[in-house]
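In this view, the complex is presented without one of its protein chains, the others remaining in place.
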Amino acid sequence: MFPRNAWYVACTPDEIEGKPLGRTICGELVALYRAEGGIAAAVEDFCPHRGAPLSLGRVVDGKLVCGYHGLEMGCDGKAVAMPGQRVRGFPCIRSYPVVERGGFVWIWPGDPALADPARLPHMEWADNPDWAFGGGRYYIRCDYRLMIDNLMDLTHEKYVHTDSIGQKELDEATPTTRVEGDTVITRRYMENILPPPFWQAALRGNRLADDVPCDRWQICRFTPPGQVLIDVGVAHAGQGGFDANPAVKAGGTVVDFITPETETTMWYFWGMARNFQPQDAALTARIREAQGKVFSEDLEMLESQQRNLLRWPERKLLSLNTDMGGIQARRMLERLVEQERGSTAQIGS
Amino acid sequence: MFPRNAWYVACTPDEIEGKPLGRTICGELVALYRAEGGIAAAVEDFCPHRGAPLSLGRVVDGKLVCGYHGLEMGCDGKAVAMPGQRVRGFPCIRSYPVVERGGFVWIWPGDPALADPARLPHMEWADNPDWAFGGGRYYIRCDYRLMIDNLMDLTHEKYVHTDSIGQKELDEATPTTRVEGDTVITRRYMENILPPPFWQAALRGNRLADDVPCDRWQICRFTPPGQVLIDVGVAHAGQGGFDANPAVKAGGTVVDFITPETETTMWYFWGMARNFQPQDAALTARIREAQGKVFSEDLEMLESQQRNLLRWPERKLLSLNTDMGGIQARRMLERLVEQERGSTAQIGS
Partner (left out) sequence: MFPRNAWYVACTPDEIEGKPLGRTICGELVALYRAEGGIAAAVEDFCPHRGAPLSLGRVVDGKLVCGYHGLEMGCDGKAVAMPGQRVRGFPCIRSYPVVERGGFVWIWPGDPALADPARLPHMEWADNPDWAFGGGRYYIRCDYRLMIDNLMDLTHEKYVHTDSIGQKELDEATPTTRVEGDTVITRRYMENILPPPFWQAALRGNRLADDVPCDRWQICRFTPPGQVLIDVGVAHAGQGGFDANPAVKAGGTVVDFITPETETTMWYFWGMARNFQPQDAALTARIREAQGKVFSEDLEMLESQQRNLLRWPERKLLSLNTDMGGIQARRMLERLVEQERGSTAQIGS
């Protein structure tokens, strides 16, 4: 259950440096690589000669060369050459629209004619020197929607991330959820609270007192198919919170790009973009490590939740007010999948 | 193929100290924990909120608190509370009758109305200071009935446990099998034999000569669904064997509680209860270690036997006189399962 006519993060640029990468995205086995001019490209991971995965091959002069018998594949899925052979009649394989932007390689698994780069998310942090970014990647054996649920209901921080970003006030501050255009936004504000360890460290990282009352915010913004950007941070109490002067706060945007591998497995590209002390590389590294630990705590929960749901497929889950973010996100995804089915049906008729 | 209206060992008390335990028993995924007052309890391992396993949570004031979003579950399967929520209308989950007795936590996977603690086995060793007990737990990938077969035909000791309890005289002493009420009893006596290494060590543990002819006994008692108690021991020859004066023998009861996980996997709770030198903790530890090694030798055999049976499901096995214990036990189990089906059908009609 995922839209196909959408941009998904396929990998990070470092994963295709010097060699191709084989990865399954939305059920498609693709070989990602740098074609001529270093342009990121993706084709089916299947050599039309004998079915070997092209991702086990090499990239030579921008051509993906099969590592079995040397067929050279073009980025359009047409064989370019093969030693001692005429390739003109060789069957084509699928190629996929790919765009490299914002520190990610994006792929469009659906109809290539609809792949409009203008639909890629705006990533302010990527080009603006006032921002710094650090992140990582996890492989998780769960439906990608369970991760969206997770990120759209941060109540779980109190229980899953007890020692870092959890605090009891999370339960007391009821979130509100709104749909604005194609975005679901869930907001939670906690005022006059003591910051938990992760945010204490961030305040220190911005040379601010970490032991004073603060206002804390969490503004989760889901956009289909798998993007959750969360404005998070703390400001010394009473200074305006999210809108406070940068000199009295520490915050940023949790960046979550979620890519289904199959119906029950996913790739999770996570990170933190911050607009304080952007030149402090050591701080970036510390935040990245802390955030990596936090997100690793979700893995066991999400994977065992998935196993439970497969074991009891008939059980309906509850839809509480805290679940509204995830529920609205699922509705949006269902509408998109429904639309794709409709348009495919039309084409077919 | 297992009766559901029966007590099974779910775990040992140490497994639920301080945190819940998730375990599958007779196909049921349960969360075991200590509820109010330290009473052992079990509910389905499924939070009605979002399907997370409750066993990943914590126990707070006798409530099982879901580790994802804090739902508090009562031992009756009804949600007690959840921060910021009214739980009255939440769907219930199953709860299971549980009794802690004799150093084991027992669960009743079937109809709770029938769960009578009087049907728990008598465990003399558990409360009587004349006895000592040491044991352990193994996970085995086989139908639990293969383990019952194993324990009801100790001929295999000669072949599987060559270096410890095996001896050639096992083949020569034909066992006899009788059904007495709801118990199957297989007896084997070997007279005037030299004790094998395990029993030599036991004789020494009871300060007796270990190099003299002995009489050896094995009285296997199966009671459904998964209990095999085996009176075993050696006495100096001609002193009365099983009935000899305690001063000239070393023996006890092999305790086997067998719990199906699925149709082809099981939990094995094993141990040795002995009524000689009960205060000698070092002896208990030595016997436990030796017995653990003996039972580990059965694992590969049972698991590969199971694989063979799955590979050749149509083949009928032989029913020799030595197999009578296991065969009578299987008949008893079949009758119980048949009865349960009948009564369910009646209820359904």
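As written, the chains take the letters A and B, and residue 1 is the first residue of each chain.
Simple rule for what comes next: a contact is a pair of C-beta atoms (placed from the backbone, for glycine too) under 8 Å apart; a residue touches a chain by one contact, two chains touch by 3 or more.
Since this is a predicted model, take the numbers as computed values, not measurements.
For the options A:9, A:26, A:66 or A:309, the residue in contact with the chain missing from this view is A:66. Residue in contact with the omitted chain (choice from A:18, A:83 or A:181): A:83. In the full complex, the hidden chain is touched by subunit B at residues 149, 153, 155-156, 158-160, 171-172, 174, 300-301, 304-305, 307-309, 311-312, 315-318, 320-323.
Residues of subunit A that touch the chain left out of the display are 29, 45-46, 48-53, 56-57, 65-70, 82-85, 90-91.
We take it that only the chains that are shown with their structure count from here on.
With centres taken as mean Cα positions, subunit B sits 48 Å from subunit A.
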